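What you see is the complex with one protein chain gone and the rest in place.
Labels A and B are assigned to the chains in the order they are written; within every chain, residues are numbered from 1.
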Amino acid sequence: MSTERTRTERTRRRLAPRTAAVIYHVVMVTASLFFVVPLIWMVASSFKTKREIFESPFAPPTSFDLTVWTSAWERGDLGVYALNSVLTTVVSVAGILVFGLLAAYAFSRFRFRLSRWLLLPFVLGLLLPVQSYITAQSRWLDAFYLLDTRWALILPYIGLGLSLAVFLLKGYLDTLPRELFEAARIDGAGDFRMLVQLVLPLMRPGLATVATFSILSCWNEFLLAMLYIQDEDLRTIPIGLLAFTGKYSTDYPTLFAALSIITIPMIGIYVIFHRQVISGITEGSVH
Amino acid sequence: MKADRRWTPYLLVAPAFLLFAFVVLIPAVLNTALSVMDWSGTNQMTFVGLDNFFRAFRDDIYLMAYRNTFVYIGLTLILEVLAGLILAGLVTMRGRRTAFYRIAFFVPVMLPMVVIAVLWAFVYSDDIGLINSGLRAIGLDEWAPVWLGDPSTALIAVSVVSGWIYAGFYMAIFYAALQRIPTHIVEAATLDGASQWRIFFSIRVPMIRPIIEIAVLLCVTGAFQSFDLFYVMTNGGPDHATEIITTYLVEVVFRFHNLGYGAALATIMTVVVLALGFVFTRIRARAGGAGLEY
Partner (left out) sequence: MAPSTAPRRLAAGVAAVSGAALVLSALTGCAPGSDADVVIRIAMGSSGDAVDSKFDDLKDQYEDLYPDREVEIIVQEDDVYQTTGLATLLSSREAPDAYFEWSGPRMRNHVADGDGADVSEYLAGEAFAGRFDDGAFTGMDVDGSGIYMVPWTGDVTDVVWYNKEIFDSLGLSVPTTWDEFMDVCAAIKASGVTPIVEGNKDQWTVGNWAAHIASRVLGEDLYAQTMNGEAAMNSPEMLDAMSYIAEIAEKGYINDSVNALPDDEANTQFFLGKAAMIVIGSWLMADAATDAEGLDFDYFNTPALEGAGDQTSVLGISTGFMVNAKSEHIAETMDFLALVASTEGTKLWADAGLAPMTVDPFAGVDADPRTVSLATLMSTASTVVAPSDSGYDIEVAAAFYDAVASIIGGGNVQDALDTAEKRVAEIR
């Protein structure tokens, strides 16, 4: 009786769904277009002349001359900015992962007197906007001759990233069974060996999450980069682009080309690693 | 033997804590101290008591910045969290072959905010912009305001961009959470003949409630930290219609060089954000959810 019912249900649903599927995909494609069209428009506009952009914003480009891209790359020093962003991001993320893991390991596996007090600031750091202390921070870093060096970004980026890293990694470590560590200790493993041989492999998803979050936030950070770095040779991509928009603000094709040059590799990397990126980010929140 | 291990946790925590103290804690404390001073950064610092705080409460622009920030939070809860939830619902509705959509929705999260802000300033442009050109092309000239130049539309326009960026982010979070719901629960409902939307809203959504709460917290605290998008797209204008706390703060400190006053504005913001955070955790704790426990 019940199998009978499900069968009719199923056939009924399989007939109507043709149209349902069409409607579904129409809705979804439209929604996707909303996210993708501005980007396509940006790339297309880089191949048009200024007048074409003004007179017919929707028309596709008439030619695909890549010289505007190469000239945007050269005139805009985009290579320098990209290199700076890579260096700053790599060092910052390495710092976040290493220091974050060590601290999280201590908070999770040791009972010590100041434990709660030392952890509390990191938790507050999760809520505290950087703007709430930036006035003093700029003066403070300056007092140590750090402004206008790579450290002016790397140190704050590590500090800002540590809150989340400590919090998340401690969460992961807390879920690892105690027995694991006890067994390892009986085998005579010291803390350092335990950390490297036991914890590190188990923590891979957690570290990947922290790394994804940190990479994205360091790569895209704007405010500190604007205020702390004035040297053109040290500028990262966001501020380099801001300077670029000032210099070529009316040279729309060049401007769109520069924006495309920065954007397309990131989308490429993302499309290749989207599974890792999305799971990295969502793990952090779902966990 | 045991005595030695006593110091291990401190050694482990030391690098992280010292660095964190150096770039966050000490500046935060110094900032509070600075908030009772009058200082341009170069002149003699003078103690002014709570004057800066009194001035803040008389400062119409600062108060307007709070209003705008809260409107922005309200809008982003809809345009980011709710939209993300609906997108997640759409994506999970069919199960297979949705990877393309998920990738597309998430793309903006990857891009530097400056790129997005510059790009959308063009999209909103009255002359060459996608939106107004499109509206004019279909004869809706009346419906084509100067999005970023009109105080009544500017904040909404910026919020839409914010939604464009983060709806995909929240979609991804909700999608991951939805995938963890045991399939038999949903299957049972399907067998009972419930519609997809009903299953989504009455079964799936309640099951991921903790995640939704976290998303709301992320969205609210994130809104207080927004800066890039506003700075590049409107820089607070027109007529302070998109002035949020952070843009005003940067203007006061780095343009007018009122470091003391800026520090006071920042201190007030800190109190507000922390208060919101604690109220939120309390509410969740009472409702039985897990807050920021440690």
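Methods note: a contact is a pair of C-beta atoms (placed from the backbone, for glycine too) under 8 Å apart; a residue touches a chain by one contact, two chains touch by 3 or more.
Just so you know, these numbers come straight off a predicted model, no measurement behind them.
Within the complete assembly, A:D231 is the residue of A:D65, A:D174 or A:D231 that touches the hidden chain. Residue A:L242 is the one among A:A31, A:A211 or A:L242 that touches the chain missing from this view. From the set A:F64, A:Y145 or A:F273, the residue in touch with the chain omitted from the display is A:Y145, counting the whole complex.
What chain B contributes to its contact with the hidden chain is residues 1, 4-5, 7-8, 11-12, 14-15, 41-42, 55, 58-61, 124-127, 145-151, 154, 234-235, 237-240, 250-251, 254-257. Contact residues of chain A toward the unshown chain are 50-51, 54, 75, 87-88, 91, 94-95, 98-99, 102, 138, 142, 145, 147-151, 154, 188-193, 195-196, 226-228, 230-234, 242-243, 245-251.
Just so it is clear, only the chains that are shown with their structure count from here on.
Rounded to a whole number, the gap between the C-alpha centres of chain A and chain B is 15 angstrom. Residues 6, 9, 21, 24, 27-28, 31-32, 34-39, 41-42, 45, 53-54, 57-58, 95, 98-100, 102-103, 105-107, 110, 112, 114-116, 118-137, 139-141, 155-156, 158-160, 162-163, 166-167, 170, 191, 216, 219-220, 222-223, 227, 237-239, 241-242, 245, 252, 255, 259, 262-263, 266-267, 269-271, 274, 277-279, 281-283, 285-286 of chain A are the ones that touch chain B when the two sit in their complex.
Interface of chain B with chain A (complex): residues 6, 8-10, 12-13, 15-17, 19-28, 30-31, 33-34, 41, 87, 90-91, 93-94, 98, 100-115, 118-120, 122-123, 127-130, 133-134, 137, 164, 168-169, 172-173, 175-177, 180, 191, 193, 211, 214-215, 218, 221, 224-225, 227-228, 231-232, 245-246, 249-250, 253-254, 259, 262-263, 266-267, 269-270, 273-274, 277, 292, 294.
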